[in-house]
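One protein chain omitted, others in place.
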Amino acid sequence: MQQCSGKMWSCITDFFTYETTKSVVVKSWTIGIINRVVQLLIITYFIGWVFLYEKAYQVRDTAIESSVMTKVKGFGEYNNRIMDVADYVTPTQGASVFCVITKLITTENQVQGYCPESDLKLKCNSDVDCKKLMSKPSSNGLLTGRCVPFNTNQKTCEIKGWCPAEIDEIQPNPMMEVENFTIFIKNSIRFPRFNFTKGNFLPNIKSSYIKQCNFDFETNMYCPIFKVGDVIRFAQQDFTTLAKKGGVIGIKIAWLCDLDKADDECKPTYSFTRLDAMSAKTTVSPGYNFRYAKYFQMENGTEYRTLLKAYAIRFDVLVNGDAGKFDMIPTLINMVAAFTSVGVGTVLCDIILLNFLKGADQYKAKKFEEVSNSHVQSSNSLYRSRDHSEHSIKTDEKFFTDSGAFSIERYS
Amino acid sequence: MQQCSGKMWSCITDFFTYETTKSVVVKSWTIGIINRVVQLLIITYFIGWVFLYEKAYQVRDTAIESSVMTKVKGFGEYNNRIMDVADYVTPTQGASVFCVITKLITTENQVQGYCPESDLKLKCNSDVDCKKLMSKPSSNGLLTGRCVPFNTNQKTCEIKGWCPAEIDEIQPNPMMEVENFTIFIKNSIRFPRFNFTKGNFLPNIKSSYIKQCNFDFETNMYCPIFKVGDVIRFAQQDFTTLAKKGGVIGIKIAWLCDLDKADDECKPTYSFTRLDAMSAKTTVSPGYNFRYAKYFQMENGTEYRTLLKAYAIRFDVLVNGDAGKFDMIPTLINMVAAFTSVGVGTVLCDIILLNFLKGADQYKAKKFEEVSNSHVQSSNSLYRSRDHSEHSIKTDEKFFTDSGAFSIERYS
Partner (left out) sequence: MQQCSGKMWSCITDFFTYETTKSVVVKSWTIGIINRVVQLLIITYFIGWVFLYEKAYQVRDTAIESSVMTKVKGFGEYNNRIMDVADYVTPTQGASVFCVITKLITTENQVQGYCPESDLKLKCNSDVDCKKLMSKPSSNGLLTGRCVPFNTNQKTCEIKGWCPAEIDEIQPNPMMEVENFTIFIKNSIRFPRFNFTKGNFLPNIKSSYIKQCNFDFETNMYCPIFKVGDVIRFAQQDFTTLAKKGGVIGIKIAWLCDLDKADDECKPTYSFTRLDAMSAKTTVSPGYNFRYAKYFQMENGTEYRTLLKAYAIRFDVLVNGDAGKFDMIPTLINMVAAFTSVGVGTVLCDIILLNFLKGADQYKAKKFEEVSNSHVQSSNSLYRSRDHSEHSIKTDEKFFTDSGAFSIERYS
């Protein structure tokens, strides 16, 4: 550029030139058809896959904002008590993750004190046995090192803690009514990029329909009320096994929306899966359970509690979304990509043309012009250099005899 | 490559050659200016959009690690009781999702037993009515099939369960003091890729400032204390409606950080939105409420409970982050992409040059050299083939008369 100072005008004229590649047009049916077929395949790929299937002309938003509310309904009978939502659902807030308790091991009237351990792994004959076990973790409290009678036949180590100790060996039956409980899911979503808001109560759904519908995959695909038994069946699980051991079920709501279409076309799709799938396969700690306590106080101020070991089915409502809408920028970028990709076919055609086609040598001679270092050094003028190079094309035939693989690197 | 064995040296000299396209330089003001303008547009796009706006020279990290702690403060008066945090916030852990209870329907002293249903949909005249309804789900317990007096005027079906049944028809007023409650949010984030840690207590914020500030969008953009009323107003909602029916509000914290700048430039931006936006539009199950119970025991061991139906405003604190930092690899890749993209302009210019410009035919003749199948087959030497092809350029003018659209495919 610095060379330009002083001869401004010629510089400007030089700058405003246009340079394009010199091309060789091969009039051959074979290569012509191959060329067009390859181009057609590439164009078909772009139109069919990139544009129509992957909708490359749209901007996408997957950062969905979602809010889930849930409500379980149903009554069960357990331990001669009628259980309602406040009893068997935890946490109670009706958020996207909630547990429905199916089985309870209840230990009532626990107070702080000393009592024999209930875990029969801590059987003992004398205090010596228990002193040995003190370094090990116990199940229900801190070991005192004494051996005390657990029942008329057995002695176990004494613990300090909440007494009496929980006995979780006895396995009561689960509450089978859970199968008929219903889960009501209210899901509002928003695609912030498009400021598009929608809920899983579709506008055409009536209040009367919601009061009596139950979700299924055939006729009630948009009913927001799910029977627990159905959900478990859709996740290919057995209710009785799950109710006994506990487990985690995922209820997935997918919002795949093409916002170029009418708003009504944007609908949720539900799917169901067991999230703790490995629990079913392993024998180590299968299922899902947890302990919690209800605390009470006597008139004299002594605290006591009811310890509950709950086996539960946990439901996780997982929402994901992917919305697309036409936008100029990705359309342009992908059109440019499509056009330039059409040129990729040339690589393949060149290999065929220069190696496998009848008269390949002539095509090579036409395509390549050679200029060698020696010509440059020996020539005094551009005129002569040019003459030489033209000669060299004619004579350096051996040059063009390499294989296709070799050509790929060179011609791409 | 196999052809090389035996004549090694000539193969090596052939391999170390350099091949470049032969170009035609068009000295025309029209096309020259178009060419440069197109190139300028492409370069401007890359520098302006790709590099400066989208910061393509940076590696990005969006997998933010975030920890949110919240604390609500304030006192309200409800049912002649002063409510504090432990009473109206649930869950109590101060995590990123919490509910502030605004309205409570309390049913005290429920015990397991038999009582008339409170839901007037279950009105009856005789046991026959109730036997018919037994298959249907009831509201407050299991139907026994008997018809019992609910009050002096009406009879309803009897239920077995927690008695007396909840009456949720009466709608008490919400606790209006919630509007003045404050939410304190402590948010720590980390971008693991850059090992960059920051909190929403900016270093220049003083302890004395935090004790008395309230967030707003003008002067207290970085105050981590939010008035409930403000948050609801920022989300364009009406407090009274929300307090009556309940709802879900999202408090979004965005960390968009350019880590090439000083650390102090990396600041949170807060935004507010109603997450269950559809609740406001639909009449089916509007708002947000849930039931929970407090359990008590009498001296004789009988359990009783207080059932609470709570209408609440749920706050979800959602954190997202996107940090970028200069890195060599994306810079190089995007610079190469920019340079190669400049060549795309040639496609447009070729169409203009070969179709619309004065003297287009001459340009075509210059750009294209033709070699046809027939020449190859008839010619005995390269010399003649070359002559032929040069003739064919001059005579095959019709070839170059196709339209621009056609040219696009061919020249790209």
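Letters A and B mark the chains as written, and numbering starts fresh at 1 in each.
Just so it is clear, a residue touches a chain if its C-beta (ideal position, glycine included) is under 8 Å from a C-beta of that chain, and two chains touch if they have at least 3 such contacts.
This one's a predicted model, so the numbers in the text were calculated from it and none came from an experiment.
From the options A:N180, A:N220 or A:T346, the residue with contact to the chain not on display is A:T346. By the touch definition given at the top, subunit A reaches the unshown chain through residues 1-4, 7, 10, 14, 17, 19, 21-29, 31-36, 90-91, 97, 99, 112, 137-138, 140-142, 160-162, 248, 250, 273, 275-279, 281-285, 288-293, 295-297, 299, 301, 305, 307, 312, 314, 316, 318, 320, 341, 344, 346-347, 349-350, 353, 366-377, 379, 382-383, 385-386, 389, 399, 408-409, 411-412.
In the full complex, subunit B contacts the hidden chain through residues 13, 15-30, 39, 63, 65-67, 69, 71, 73-75, 77, 81-82, 84-87, 91-95, 108-109, 182, 184, 186, 188, 190, 197-199, 201, 205, 207, 210, 294, 296, 298-299, 336, 339-340, 342-343, 358-359, 361-363, 365-366, 368-369, 393-394, 398-399, 401-403, 405-406, 410-411.
Basically, only the chains that are shown with their structure count from here on.
Centroids built from CA atoms put subunit B at 15 Å from subunit A.
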